[in-house]
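This structure is in structure tokens; I'll ask about it shortly.
Every protein chain except one is present and positioned as in the full complex.
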Amino acid sequence: MSGPSKNTTPKASVRRRPGLFRTAWRFGRTKVGVALTALIVLIAVLGPFVAPYTPTEFVAKPYETGVDGALFGGDNLGRDVLTRFMWGGWTLLLLAGSAAAVGVAAGTVVGIIAGYRRGWVDDVLMRTNDVLLAFPQLIAALLVMSIIGPKVWLIVAVIAVSHMPRVARVIREATRKVIEQDYVKAAEAIGLPRWRIMTVEILPNVTSPLLVELGLRLTYSIGVVAVLGFLGMGLQPPTADWGLMINENRQGMAVQPWAVALPVTAIAVLTVGANLITDGLSRAAIGIDRGVEK
Amino acid sequence: MTENEHTENTDTGSAATGGAARSGEAVLVVDGLTVIGRPSDVEIISGVSITVKRGEILGLVGESGSGKTTLGLSLLAHCKRATEITGGQVRVGGQDLAGLDEKGVRRLRGRAVAYIPQSPASALNPALRLGVQLREALHDDSLSEQDVLGRVREVLREVALPDDDAFLRRYPHQLSGGQQQRVAIAMAFVGRPEVIVLDEPTTGLDVTTQAHVLETIRAMTRDYGTAGVYISHDMAVVADLADEIAVMYQGEVVERGRAAEVLSDPRHAYTRKLLLAVPLLRTSGHEEAEPEEEPLLRVSGLTAGYGRTKVLEGIDVSVSRGECVALLGESGSGKTTLSRSVAGLHHQFTGEVLFDGDRLATSSYRRTAAQRRRVQYVFQNPYEALNPRKRVREQILGPYRHLVGRPEDPDAVVAESLERAALPASYADRFPEQLSGGERQRVCIARAVATDPALLVCDEITSALDVSVQAEIVKLLHGLQEQGMALLFVTHNIALVSNIADRVAILNKGEIVEYGPVGQVMSAPEHEYTRALIADTPDFELSFPGAQERLGLAEEERAVEG
Partner (left out) sequence: MTRLIVVRLLFGALTLWAVSLVVFAATQALPGDAAQLILGRDATPERLEALRDQLNLHEPVAVQYMQWLQGILQGDLGNSFSNGLPVAEYLRSSVQSSLALMGLAALVATPVSLFIGAFSALRRDRSFDHASSMGTLVVASIPEFVVGILLILALGPGGLGLFPSVYAREGGPEQWILPVLTLALAVAPPIVRMMRATMIEVLESEYVQQARLKGVSERTVLWRHAAPNAIGPVAQVIALQLAWLAGGVVAIEFLFNFPGVGKDLMDAIENRDVPLIQAVVLLIAGIYILVNLIADVIGLAANPKVRVANR
């Protein structure tokens, strides 16, 4: 509480609270998450440059293990498992990353507008959201893929669209909390244009839930891209892709486990890593948001 | 000068003291009680000792963060998460609660010592009927089901609530705030406890409801011979109610004594400061101001509402240049709707709002830049009125750039407005989180005065602040008014109004029931609502040397001299 003299504040209260990232970094799990994610990203990005063969080169018999020069043996067609593993990550990262980014961006715009404008704008946007939400994410993707065919831009678009209403719902809630605060009314009282209020007063104050949502959506995107590949509805052969690799090699899992185990482990480590970071961020965000109020 | 107006309050005070003298046995003895926080090991309350006698009430006063609620809970041997009692005794009727095990404590709670919470709305279980919650408070296995129900009905009658089955079947959300608090009181008294801890039980209640609840508490403690500990930040309520006063500051009791002694001869500097900060309810000695011919703001025939519900009807108010007009009303009276309509934040109103001769549009977006610049608004809660992501400098310059234009010397603009709000220019680089509540409210005022407005609308701007900070903000407003600023001051605090307003409009249920010069309204109130409001507001008088510095007294002195 404030001491007897009002115009000089004690030194201690002058220091600013650390930001979201710094607070999150204090949790041990965030560090572990960053390490795990970095490991997989490194494999995915550098892999193609250091892989011993090209991804479509035949080096062994189908499902053959213990081949010289092929550490993890050959896959269902006899291509080098290690090489295909090292080539197969960046597509997954790129697709998941862009789907999450597009989905979260669109969801944020919709969420802020719906939350701030209320009235019929809110109604229309949110009812549309509800219809989009009536499809389980995977089913929507499968429906579109099966009819139009698996195309790269379509994978990104479908996943982004399925993220959009979920992100919008969260951001709309956050926006509602922000606009109950009087600084938004103060801006309205002086007649600040609505778009400026949304970008200057509201957006900076929903960044915490926004970052958490981005992390969450990234994790889900990785899952959906991988499962589409696994179901044969994602990237098509002969591309080296982790999800597709699992699909191609699952029949030989008992004789040649590496061709499945490698991509499966990579996906597991990547999603766990990303989720650990998200968890750290959300823990930090709860603390920070609590601090905003009295 | 002040003697005559306060006889009523002094009477109640002496009656309470007289009643206490008849009993005398100390029921609650707290000795050297220390509570620490985990894991930091910081002492939240340190070495507190208090005693309360049968049938008496101890007023425990302190501002936010003084540890008064922690102390209140530890009297029931309850510690919030991550806190712990590490030393001292809490003796209730001879038994030390702090030394008992969980089971022993549980047996004494409700029977030997009971608790009345600050907000019954969240302390009553929303999923349980009132009957269940009342019955279980009387956990006495020797009583039959019939006896328990009889006792519950009896205590409900005592707190003036219905005692029929239909009422017992209700859920908490079906009651009004005052009724919920009565249920909480009944729940505490149902087990005839020896000690009762009341944690700000009237915060959030209207003055009239507060007066009734306080009266109930007073009668119940006297009738039952219970020792009461009344925790509050409100010196006026405590002065009115308590037989003994203990003042808490940063986890310690800095002063304790008989109520009359503490009020007449405070020993500790903090006690004195706290006492002086409470505005006096002035009912005489006001200067008569001559209203101008053409007022700056004229509201006539204003009717406002939300959807189909009407909140305000037929409002006529005016504010002249350099004048302070107060809008006084309790929660739900529509006072905030009125001030928001003037600021262009509430759009659903009809009627005329003239500012400087020109009609103001309903929405701020349809008003001219000059109008928006010249009418500024200061919000109730400074913790919500500043964008947490902007520095003070940007908070002030943002509206300035939008309404006035790009300043030639931005630093000078910021420094000047901060100075007018009595803050050093170095505060410009701070973020809101680096400011205390009072400082935040000063920044809000600086932001409002930066554009050089003619009218400042102040919506309960002191109610979220501690009383000592409130006094300073009021002084600041006085200064601004002397510089020629007109103020529309919205509040529920009649004592504050009696000190700062030139004229006052009293709002009740959406209508102005009384409107006139503050001296006239305070000394000769015409409407019965105003009379009840003045009578129900707790007040006290100070007689120690230096008491003239108190807000209100100095003014009165000056009025007499001039």
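First chain written, first letter: the chains are A and B, and each begins at residue 1.
Note that a residue touches a chain if its C-beta (ideal position, glycine included) is under 8 Å from a C-beta of that chain, and two chains touch if they have at least 3 such contacts.
In this text the structure is predicted, and so the values were computed from the model without any measurement.
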Exercise for the section: Kindly state which of the options A:Gly74, A:Gly191 or A:Gly223 is in contact with the chain not pictured. Expected result: A:Gly223
Exercise for the section: Taking the full complex into account, find the residue in A:Leu125, A:Ile155 or A:Leu231 that is in contact with the omitted chain. Expected result: A:Leu231
Handout entry: Contact with the hidden chain (one of B:Leu108, B:Val229 or B:Ala448)
Key = B:Leu108
Problem - Contacting the left-out chain in the complete assembly, out of B:Tyr171, B:Tyr365 or B:Phe544 - result: B:Tyr171
Fill in the blank from the handout: Out of B:Met187, B:Leu327, B:Val342 or B:Leu542, only one touches the absent chain, namely B:Met187
Practice task
Just the residue numbers, please: which parts of chain B touch the chain that's not shown?
Solution key: 73, 76, 78, 81, 105-111, 114-115, 117, 119, 122-128, 132, 136-137, 139, 171, 173-174, 187
Completion exercise
Where chain A meets the left-out chain, the residues are 29, 130-131, 134-139, 142-147, 219, 222-224, 226-227, 230-231, 233, 246, 250, 253-255, 257, 260-261, 264, 267-268, 271-272, 274-276, 279
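Following the convention adopted for this analysis, only the chains that are shown with their structure count from here on.
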Handout entry: Inter-chain centre distance, chain A versus chain B - centres from mean C-alpha coordinates, in Å
Key = 47
Exercise for the section: Going by the contact rule at the top, pick out the chain A residues touching chain B in the complex. Expected result: 1-2, 4, 6-7, 9, 13-17, 180-183, 185-192, 200-201, 204-205, 291-294
Completion exercise
The residues of chain B that touch chain A in their complex are 63-66, 250, 269-270, 273, 343-345, 364-365, 367, 369, 372-373, 376-377, 379-381, 383-389, 398-399, 402-403, 422-424, 430-431, 433-439, 444, 447, 464, 466, 469, 472
